[in-house]
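Every protein chain of the complex appears in place save one, which is left out.
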Amino acid sequence: MKGINITITVLIASAILSYLVAFIAGFGRLSNNIFIRKFTGFYVEVFRGTSLIVQLFWFYYALPGLFDIHLASDFWAAVIAIAMNYGAYMSEIVRGSILSVAKGQREAATALNMSRFQRMRLVILPQAVRMMLPEFGNYLIQMLKATSLVSLVGLTDILYHGDIFRSTHLSLAPTVYILILVFYFILALPLIWLTRWAEKQSSKGVASE
Amino acid sequence: MTWNWNYVVESLPAIFQGMWITLGLTIACYLFAMLFGFVWTFVRRIPWRPLQMVVAFIMEFIRSTPPLVQLFFLYYAWPMVPYVGLTLDPITVAIIGLGVHFSTYIAEIYRSGIESIDKGQWEAATALNLSLKDKWTKIILPQAIPPTIPMLGNYLIIMFKEVPLTSTIGVAGMLHMANNFGSKNFAYLEPLTLVALFFLVMSYPTAVLFRKLEQKMNRRFDKSNPTGKIDKGVVT
């Protein structure tokens, strides 16, 4: 089947980029600087408040018109749209997990005279990340489903090839779409297991409030 | 090409018209998902292992595959399926497709609500010799439903943001109208930005509302956190 590699490449690229965005925005919302806090808050609300498919079209059709920005290629337009969207959602997970590490942990780290940075790196983050993992896994499955949208902006992923095939072999349509669904499910299975495993791990080694 | 207010004015009526379709469809899909969610929930409670496993598998399958493909399947492939095949109009496809997809999430919410009820409540209801119907309607559901309302509300907003998917099978919602306008006039920037603004203006206040509601619920149901506020403080 053609297009599998595009689907997987888009997924991996948007996953990495979105986790990066999530951490940057998550920390931004916890910053001492009010401008950084407001700015990241604005970004998060805008991207959570509008629809991914609208954002995708906007990045693809509208952005080049506005600033004469061409996001290098269709591939990057799609990846950036997905990453900005899911990064906004996951930044809330990052922020929430950091805040839910018990207050006593921060106090104990202070009593041991750790610096702000050391408290975050040695005590808060290792516990917060454990709490983030299951949600990150869930969002990874959501992202996998979202990659199907890239066929709408001309990326030749599995759905794109399926549609082409269907338009020339009309009677085979049920088989085509069922195969595509099964393909997505097979890709999702390891992610589902990973998420379940992370859920079991997440409560261990964490002091939360 | 830069921002052109003429395009804004010209595309506005069509997008506004599409907005009603988007809103109406959101409600229809959502109601369908709520109802179908009940079906999953009750079928899963039937104490027969093989059935439970099959249902769990089907739900997982629907949940972890893209709704876009599911819409295409219903729209393009269903008519070709032997015996049960049937041509459906785009609106019906949208309601069934998105409705069934999100019903699997909604069923999980129902389940979490029911499972959050303490075992003692069931036992107390039995000890008072209540009928099965009274157990559910007087004891379990009144406690199980309120805490799930904010979560259910969130899915209303999520549904609203998924409905533009249906423009791909020709439902004339906001996004569809904007794209039509764009391809006719080679001007995508203004109509697409308008659509994004419409989404933001409608979903943001609703989201804030449900967040408030959630805090209120936490206050009522979680005594360890009497103010119900999530610490918004700065990490030091």
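Things worth noting here:
In order of appearance the chains are A and B, and numbering begins at 1 in each one.
FYI, a contact is a pair of C-beta atoms (placed from the backbone, for glycine too) under 8 Å apart; a residue touches a chain by one contact, two chains touch by 3 or more.
Operating definition for what follows: contacts and distances are computed from a predicted model.
UniProt lists the omitted chain of the complex under the protein name "Polar amino acid transport system ATP-binding protein" (options: "Transporter", "Cytochrome c-type biogenesis protein", "Polar amino acid transport system ATP-binding protein" or "Fe-S cluster assembly protein SufD").
In the complete assembly, the contact with the undisplayed chain comes from A:A108, out of A:I24, A:A108, A:I164 or A:I178.
Counting over the whole complex, chain A has residues 102, 104-105, 107-116, 118, 122-123, 126-127, 130, 204-207 touching the chain that is not drawn.
Keep this in mind: only the chains that are shown with their structure count from here on.
Mean C-alpha positions place chain A and chain B at a centre distance of 20 Å. Listed in rising order, the residues of chain A touching chain B in the complex are 30-32, 45-46, 48-55, 57-58, 61-62, 65-66, 96, 98-99, 106, 116, 120, 124, 141, 144-149, 152, 159, 163, 166, 170-174, 176-178, 180-181, 184-185, 188-189, 191-192.
On the chain B side of its complex with chain A, the touching residues are 1-3, 60-61, 64-70, 72-73, 76-78, 80-81, 160-165, 167-168, 175, 178-179, 182, 187-189, 192-193, 195-196, 199-200, 203-204, 207, 230-231, 233-236.
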